[in-house]
Structures are given as C-alpha cells and as structure tokens.
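Quick one: the structure is below, and I'll ask about it shortly.
Just one protein chain is left out here, and the rest sit where they should.
For chain A:
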Amino acid sequence: MTRIFNLSRRAFLKTSAFVGCGLILGTHIDWTWAEEEAKSQPASLEPNAFIHIAPDETVTIMVNHSEMGQGVYTSLPMLINEELDADWKKIRVESAPVAAVYNHTAFGMQMTGGSTSVWSEYDRLRKVGAAARQMLIAAAAAEWKADEKACHARKGKVFHTSGKSLTYGQLAEKAAALPVPRDVKLKDTPAFKLIGRPTRRLDSPEKVNGAAKFGLDVFLPGMLTAVVARPPTFGAKVKSVDTEKAKSVRGVKDVVQVPSGVAVLASDFWQARTGREALKIEWDMGPNAELSTAGMKEQYAQLSKKPGKAAKKTGDLEAGFASAAKTISAEYTVPYLAHATMEPMNCTVDLRPDSCEIWAGTQFQTVDRNNAAAISGLKPEQVKINTMFLGGGFGRRANPASDFVSEAVHAAKAAKTPVKVIWTREDDTRGGYYRPMWYDSISAGLDKSGNPVAWKHTIVGQSIVAGTPFEKVLLKDGIDHTSVEGAADIPYAIPNILVDLHSPSVGVPVLWWRSVGHSHTAFVVESFIDELAHAAKKDPFEFRKGLLAKHPRHLGVLTLAAEKAGWGRPLPKGMGRGIAVHESFGSYVAQVAEVSVNKNGELRVHRVISAVDCGRTVNPQTINAQMESATVFGLSAALHGAITLKDGMVEQSNFHDYPILRLNEMPKVIVHIVKSKEKPGGIGEPGVPPIGPAVANAVFSVLGVRVRQLPMKPETILEAAKGT
C-alpha cells in the first residue's frame, strides 16, 4: 500500500487524530522544521509531506530526489500535478529534508541514483496528488453542503455543477483538516494531460540568472572556508606537518588535522588555498605508493587467463567451441574515469553541541546523515541536511563513505566553527572514487554459417560495492552485480555462454559512474559482437537482428535507429557508420554514430541517431535532453577520458589533461522515442553505454581498424592499426 501522510504541518502538530491510523511516520523524522514552519506560516494544506498549498495559490512540492540536471524538479511535480490538477504555473519546488517519508520507494533510504527517480515515484506521487485533490473536493463540497459527485477540480479550482468555484488556496486550510482518503482513484492513462507531454523545466528561470543555489553558494555567519591537503597517494598518512608558515598567511585562522589530511581554515577560499600551499607536510606514502595503471594492466591481463567466478553459465562451453568453424579472441581495456562534475565537491557544516546542519549537493541524504551522526556523536535525527542544487552528480555525490560530507563534519568538529570545505578542480580530479579500470578477455566461436555458438567473457576489475554497506544487497556469491551487468545478461541468442569475473582488490577508491558497469560492458560486448559480424561476413545490423528475435524491445530500438539513420546508404569517403544496442536501467537504447576518421587517427563524430524505449514516457523533453546529455558524457569517455596512476599518484589534475567534450566537437544528436505502454524505465544513464562502441564500430567501418582500448585518441587508433 502506498503510505500517505496527510495533514498540514500545523494541523499535524495540533491534532492527535493521526495516532494509530497507520499512516507513515518514520521514527527518525526531524520535526523541528515542522514546528518552525507552523509558527511562521498560515495554516495551509499539506495533504502529505509532498504538497503545500498556500493562500496565495502557490503550490510547493517537496521533491525527495536530488536535482542534478536530470530534470526531477520537473518530472516529479508532473507526476503529482497530473492528479492534483493545480495550475502548473503556480508550482514551486523545494528540496525535501531527510525523513523516512521521503525514502526511495524501492531502496528504503533517501537517495537519487540508478536512473530510478521517475519509475520509483510513478505510483506514489500520483496517489499523493490524487489524495490531495480528493480532499480539496471534499472541502469544497462541505462548504457548499453539496454532494462531492457534483464537484470537480481543474487548474487549481474546485467547480460545482452550478458554476460556482473555490480556489485551492481558499480551500487549503479546510482540506487539511479532513481525513486522508484511504483509496484514491487514479486517472486512466488516456486521460493524462501532463504525463507524456513535452514540458519545459521548472528550474530554468533561476538557472539563467545566477539565482540557483548550489552547495558552493552557501554562506553562513561566522563561517570559515577550508581547503584540505589530501594524501598524494591513496592511503597515505600524515607523518608530520609544519603549519607555521601557513598560519602566518593573511586570513588563515586555523589548521586542523582531519582523517583525510590537513585542513587550512581561512576567511575566504583564496586565503585558505594560499595557506595550504604554505603547509609543509611529510607523508607516509602508505601501501599504494608503487601503484601504476601500466603495471595493473599487466596483472589484470595475467588474471584474465585464469578462470574467475562464474557470473553466467549456460550450455556447454567446451562443446560449443569444439563445434565452431572459427574462433575469434580479443582483449579489451578501459581506464579509470573521474566523474568531473562541473561543480567540484564541497560541503558546508554547522556543528553545534546538539545539532549538525549540513548544506550540500548530495545524492545520498540518508547515508550522509548517518555518517555525519556517527562522526559528530549525535543522533541521526539531530542531523539536518539541506540538499542544494547539484552541479552534476553522475554517481560521485552518492558515496557510501560520504567522503566530502564526512570530511567537512570532521573539519567543523576539529575547528569548532561552521566550515565550508571547497575542493579545487585538482583536488576533485585526484580525489579518487573513479569508475574502475577494466580488462576483458573475450572469445567466441562461429559455426559454418557464421552463427555464434560459444561465448566466453572474462572480466577483471575492482568491485565497487565490496567493503561498503551495499555489499549485502549487490554482492552475491562473490559476484558484484555491478561488475557484470550488461555482460552476464547479453540478449544475443548464443547457446553456450560463460561470463566470469575477477575482482582484485586495489587501493584506488572506486564508485558508480553514470551507467556503472554498463559503461564498460557495453563497450566490450557491442564491439565484440561487431567483430563477430565482420568475421561472419555479415552486416553488423543484420547480424544483431538475427540474434535478437527473442528480445523485441532491443530489436525495436535497433531497427528504428538503423532505419532513421539510413543504415546501408552510402556516405562520403572517409566516413562510416557504427551501430550498438544496449539495455540498462529498464530502458533500451540503440545508437548509430556517423564518424569520419583519417589516416592520422583523428576522428570526428558528425551525427548520432538514437532510438530509446524507456517505456511509458513522463516528460519527452527530459528524455531528449538526457539522451543528448548521455551521448556527450559517453563521448567524453570514448574520445578523451582516462585517469592513470604512476608511482601511486594520479597523473591528471584538471580539464587540460582530463578533457571533456567541447562544443566544437558536438555531433548532431537526433533522438527517436519508441511509443510504449510498458512501465517507465530509467533515462539518466541508458544513453551512455552504446555510444562508445557505436563510434568504435564506425571507426572500423572506415579504416578497418578495431579499437579495443579507450579512449580513442589518435595515437590509440594508430596503435590499433598496427595490430589489425
């Protein structure tokens, strides 16, 4: 049952009617904010924790998912308002505080990730809106002493058949005192007025005039700004620190040690940064001082020759290979990647003896709150988190260790003052929590007619969830699900399959990075399928089609993308097409990339034609935007991105050596959305996985060169050309 908590904050505090009525009230809700609100605001309707209607008709929706660009401050209010029927122009959004009522409906904690926001709220928020509408109608009917059946709601008003009407703002207080309807009736899909309609973002106006507040924009009275000198290698520890010079820098107020390093606190950022430069720290470089990605690659290659833990096993692999007319083998590698959110990590903390208030752009409210409570010695309900706009998330701001939040709490605790910790871009790039580096050894057998009969895929790379609280859920029988997603569940009709996994532990912190395991598996699987198609002397599109008969949604997007791209039609000399299809997060995406590449390995992506099936659509405008966004994100990785280590140190530091795609490299992106009645899937991530292989496959179609290593820099392509 969807739990709905109704009552205005004030009504809630005044009445005891809710007791025992079975509505939601988690034990950890911090109601101090409710009390504050109650004191300062007139009574108004809050038919649940999500909607607040003010006498001036403003409808404030508390959104429990973080806005990091993916459009939830628009799509989630759309779900509510489809049923609430308020005037869309009166909708405002606030970020929800941390409370059980705002937990993710599938994950039981407050968080944003896994491309889940829309589908996980699809039922709950519509019910929330419908309940509110029913209560407003009931309030109007009572006012008119009329039958509810003679009343209906539209655009922020309740109308009686006689023609009279009352506004939501007029009805709010009365409606708030009414009981929550136990059963709410939802609209039938064909009656939708908002869901499925392209709708502009609600947050654009404040994002075009500088008004939108991100974590970095928070200022508290008496606050100091801190920058932290962090270890040069992962796991290094401070041996000794000479703070004298740093302390003499103008504006530097304090230097404190925190578990992650040495924090310099000053009146402003520049002073703190200057102070940090004046620190003299001797580090014990720790266990990872020798680490190099070149060395790791060799170790991973060795490991890949040994059998790993089976993540998928069907048929008889040996018999499959024995029956093959031809066997093809290849090795693929992809590097560590940084999220490189445009807004570097930061967090502001006001720690008092009995409270801890945090301002941050975070995807992980519950986890951050609990970590902050543990560090400060407070109870979770004494920790308040203000979720700011996120200047990008991509998984980086969903950290089981809450690294950037924990550090700020430590700094505030040590310095006994409100603190904003700012990471420079260099700190951010070198701060770890990367998409893991992967090494894949893969082989397949083709029978006489070119059909794949055996498929063996060995994956080597770090587990993201090992050692975190998520281990319990995501690590089963030694297999980290996120390591093999997109590989252990390939859709192609191949009778004999083995996918196995090695999860070496390496001292580099790793984390989910937009599309997680799929960001790597799709590259390997979709490139290698292309290799098989060519080995079988078949057209790569037709080859895939032939193997996807049992997967209509894969087939649907694949065919649509190919058709819209004019697959098979000639292109100018030096240009070629590549295709890839991949399912992730409940959605299906196929992409055709049109690429030109010359003998020097310089390549340009001209056009990307995408087809997406993400089930029933909520905001097609968001779907387009996220497909464009994911394409760019995937291209940055495919063409430019690599974090490498030497002597334990990260070699990159800023956008000059960790480049991301620029406007002049931007291809034309055309998105086709499949009409579907299936339940909604995710949209933030599914566009990322297929673009890399689509481009690599296009490069092959032009040069006959197979790129098995990312990023596809000119030198990588030239190197690959030697091997082909």
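Simple rule for what comes next: contacts are C-beta pairs under 8 Å (C-beta built on N, C-alpha and C of every residue); 3 or more make two chains touch, one makes a residue touch a chain; residues count from 1.
Note that in this section contacts and distances are computed from a predicted model.
K.L.:
Would you mind picking the UniProt name of the chain not drawn here, from "Cytochrome c oxidase subunit 3", "ABC transporter domain-containing protein", "Carnitine transport ATP-binding protein OpuCA" or "Isoquinoline 1-oxidoreductase subunit alpha"?
P.N.:
Not shown, but named in UniProt as "Isoquinoline 1-oxidoreductase subunit alpha".
K.L.:
So which of A:H656, A:K675 or A:K722 would be touching the chain we can't see?
P.N.:
Answer from the full complex: A:H656 touches the omitted chain.
K.L.:
Pick out which of A:K237, A:R250 or A:K679 touches the chain that's been left out of the picture.
P.N.:
The one listed residue touching the chain not shown is A:R250.
K.L.:
Taking the entire complex into account, which one of A:P205, A:P287 or A:P552 touches the absent chain?
P.N.:
If we include the chain that is not displayed, A:P205 is the one touching it.
K.L.:
For a quick check of understanding: of A:M68, A:L337 or A:L511, which residue touches the chain that isn't displayed?
P.N.:
Of these options, the touching residue for the absent chain is A:M68.
K.L.:
Considering the entire assembly, which residues of chain A contact the chain that has been omitted?
P.N.:
The list for chain A reads 67-71, 200-201, 203-205, 207-214, 216-217, 219, 225, 250, 268-270, 340-344, 389-394, 422, 424-425, 621, 625, 628-633, 636, 654-656, 660-664, 666, 668-669.
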